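Some chains have been omitted; the remaining ones sit where they do in the full complex.
Lettered A, B and C in written order, each chain numbered from 1.
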Amino acid sequence: MTTVTLLDDASLSPEARAVFDDIRATRKTDFINNFWRALAHDPKTLRRTWESLKEVMGPGVIEPKVKEMIYIAVSVAHGCNYCIHSHTASARAKGMTEEEYRELVAIIAMASETNRMVTALGVPVDRVFEAV
Amino acid sequence: MTTVTLLDDASLSPEARAVFDDIRATRKTDFINNFWRALAHDPKTLRRTWESLKEVMGPGVIEPKVKEMIYIAVSVAHGCNYCIHSHTASARAKGMTEEEYRELVAIIAMASETNRMVTALGVPVDRVFEAV
Amino acid sequence: MTTVTLLDDASLSPEARAVFDDIRATRKTDFINNFWRALAHDPKTLRRTWESLKEVMGPGVIEPKVKEMIYIAVSVAHGCNYCIHSHTASARAKGMTEEEYRELVAIIAMASETNRMVTALGVPVDRVFEAV
């Protein structure tokens, strides 16, 4: 039920192929997931997105596993089923334990609950929470 | 602009007061933020919410700072301004550095971007991402 | 912080004035809230929206107070602060008690919590829940 076809390797433009090559080299696997195959119709956006993702999700001060867990949290709140599945798989591949996953789901749900309470009640921000 | 008044300590029911006492004891501070003062009109929900929060955000396998960062991610995706401010303050109080915060914001934004691309394109979940 | 000015009565087009007259007659009050004053720049949409609202929120099988409570629930989930405030005021004016309001907030929050759990886990719809 895509709005575009999923491109197989034989149908790629040279620029899209170059991005796929870099995805494969970076991830050390031949597997390319459907997101990139759908995005490959637009090589410019494919490249920009992949480069941004490498920068944001690559080495930094937050550990890779935790980065994926934050990605899951956002994807759940946005209701993106594909993203939830792909990043849950990534988080597990990067070491997220089932116990960490259970806590993650509980935190996402708890935050959703209090988010909506606060919004319903129109609670004003306490002075102490503001940046000077 | 609340839909209810914010209760001061003198206006609390005995049950609400008991919850406030526990919040103060648990957090080792006399300060009670506005969320609890708005929720205090409903002592039963106040108690349940505080007990759940203690369970979910208390000691576990995910470190406290990271729990707050996940809370921020959800709150941003839900557009809860109060929650964003209170949990950003909490995350900082629990040790989140400014560099971690910058990465957090970048991840939330990146996830939002790809979430909407995936949704627009209707990308089907790859078989390998499904739980057996 | 509107993107358009709020029109006072002297600035209305004849068509917008006619809608304001009907709002006043229907609600039996001279007061026109800001939403209609912002929308009055577009008399056609003003009319269609008011007519639709009268049809949807007018007499039916669901009692007026409950209709407003459902409106609040949607407005909270969409994070519309103005709508939350105006419909909470309407619900109270139509008889919602503070105890009903407290239960309403608790239900909205609970639903938000389980909504996100279900979404995180990707739970498939049970057969028995589908319409034949």
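Just so it is clear, a contact is a pair of C-beta atoms (placed from the backbone, for glycine too) under 8 Å apart; a residue touches a chain by one contact, two chains touch by 3 or more.
Keep in mind that this is a model prediction, so the values were computed, not measured.
Student: Whole-complex copy count for this homo-oligomer, where the file places 3 chains?
Tutor: 6
Please note the rule applied: only the chains that are shown with their structure count from here on.
Student: Report the most central chain, judged by the distance from each chain's C-alpha mean to the global C-alpha mean.
Tutor: If one averages C-alpha positions chain by chain, the most central is B.
Student: If you average the Cα atoms of chain B and of chain C to get two centres, how far apart are those centres in Å?
Tutor: Taking the mean C-alpha position of each chain, the two centres sit 27 Å apart.
Student: Suppose each chain is reduced to the average of its Cα coordinates; what separation in Å results between chain A and chain C?
Tutor: Centre separation, chain A to chain C: 34 Å.
Student: Counting only residues that touch at least 2 other chains, which ones in chain C make the list?
Tutor: Each of 79, 81, 84-85, 105, 109, 116 in chain C touches at least two other chains.
Student: Can you name the residues of chain B that touch chain C in the complex?
Tutor: 1, 3, 41-42, 45, 49, 74, 78-80
Student: Using the touch definition from the top, list the residues of chain C that touch chain A in their complex.
Tutor: Touch list, chain C to chain A: 72, 76-77, 79, 81, 84-85, 104-105, 108-110, 112-117, 119-122.
Student: Chain B touches which residues of chain A in the complex?
Tutor: 1-4, 6, 31, 33-35, 38-39, 49, 52-53, 56-57, 60-62, 66-67, 69-71, 73-78, 80-83, 85-89, 97, 99-100, 103-104, 106-108, 110-126, 128-130
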